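Only one protein chain is missing from this complex, and each of the others stays in its spot.
Letters A and B name the chains as they come in the text, with residue numbers starting at 1 for each one.
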Amino acid sequence: MGTSYTPPTNPDWWREPIERTEIWWIVLAFAWCLFMTAWMVGWHFSGTQNMSNETYRTTPEVFSKKVADMQAQYTIRKDTATGEDVVAPPPGSDVYLAAMQWQYRPILELQKGKSYRLHMTSLDVGHGFSLQPENINFQVYPGYEQVTTVTPNKTGTFAIACGEYCGGVNALGHHTMLGRIYVKE
Amino acid sequence: MSGPTSGVAEPHFMQKALDNQWLMLALAVLVPMVIYTLWGLYDVINIPTVK
Partner (left out) sequence: MATTTMSDFRIDPVSGLKINRTANKLVQWNAFAAVVFLLVGGLFGLLVALTRMPSVQLLPPELFYMALTAHGLVNLAVWIIFFEMAVLYFLGAHVLGNRLATPAFAWAQFWLMLVGAALVAVAVLGGKSSVMMTSYPPLQAEPHFYLGLILFAVGALIGCFVFLGTLVVAKRDNTYQGSLPLVVFGGVTACVIAVFTIVSGALILIPTFLWSIGLIGSIDPMVYRVVWWAFGHSSQQINVVAHISIWYLIASLVFGAKPMSEKVSRGAFLLYILFLQLGSAHHLLSDPGLSSAWKILNTSYMIYLAVLASMIHGLTVPGSIEVAQRRKGIDTGLFTWLRKAPWGNPIFSGMFLSLVGFGFIGGITGVVMSVEQINMVIHNTMYLPGHFHGTLVAGTTMAFMAVTYWLIPVVFQRKIALAGVAKLQPYVFSLGAWVMSIGLMGAGTLGVQRRHADITFAGQPLAYEYPEIAKGLMDLSEIFGVIMAVGAIMFILVVLASIFTGERIAEDSAPWPKVEDADVTAAKAGNKHIGAWGMEAPGTFVLAMILFVTIVLYYFINFKYLSTVWGLS
């Protein structure tokens, strides 16, 4: 007698020896578990793509001012698609990007191989930052400013899409939300 | 019948622990409450304000 829906036939079941198939599998699986843990930690030291934790509490007003200051200083031209400012902050500087219903602004222009401290916040509800076609994705919140050091490693025109549902109506909403980053040599 | 009968060894303490549903309940609630919830909230609450 012995099934999974009747009590264990051996009243001393904890002391029952474990059979070989299970032992080998447990040892192998556990070793892999330890490896994955170590790799995740190790990537922080030797990998070039890691999450930044630098975050601050902020407000839409405070952040918008920083955007405006950056825009005033570093706008280089008008974008052909929308006529809006394209902002080209210097390498190594603090770059400010705001998410809002339903766009990411300002439009940025960065240089390949250079690093920038990218600050992001939302001016209203939660949004997702998704750089395409790189497919780099972050959450962005109102009241929180996160800073990530980004180093573009290819040139081109990159879109920012939103992956976190943020409302809207048929014509304008989460599904139409876009931003843009140009990367030049 | 629970508990040892004559001739049968006292169950291993792990067996007794697993047989204790209230202990299991306490572990299921307390361990993640501390490691996930309280620590996570601690991190969020300690986010500094921007200068």
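Worth a mention:
Criterion: a contact is a pair of C-beta atoms (placed from the backbone, for glycine too) under 8 Å apart; a residue touches a chain by one contact, two chains touch by 3 or more.
Every value quoted in this text rests on a predicted model; they were computed, and no experiment measured them.
Put simply, the missing chain touches A, B once the whole complex is considered. Considering the full assembly, A:Glu22 is the residue among A:Glu22, A:Glu61 or A:Glu185 that touches the omitted chain. Considering the full assembly, A:Gln139 is the residue among A:Thr59, A:Thr75, A:Ser93 or A:Gln139 that touches the omitted chain. Residue-level contact of chain B with the missing chain is found at 1-2, 14-15, 18-19, 21, 24-25, 27-29, 31-33, 35-37, 39-41, 43-44, 47.
Residue-level contact of chain A with the missing chain is found at 1-11, 13-14, 16, 18-22, 24-26, 28-30, 32-34, 36-37, 39-41, 43-44, 47-53, 55, 81-82, 103, 107, 115, 124-126, 128, 130-146, 148-154, 159, 161-170, 173-176, 178-180.
As a working rule, only the chains that are shown with their structure count from here on.
Spacing of chain A relative to chain B, judged by their CA centroids, is 33 angstrom. On chain A, the positions that touch chain B within their shared complex are 11-15, 55-58, 62, 144-145.
Touching chain A in their complex are the following residues of chain B: 8-9, 11-12, 14-15, 18, 47-50.
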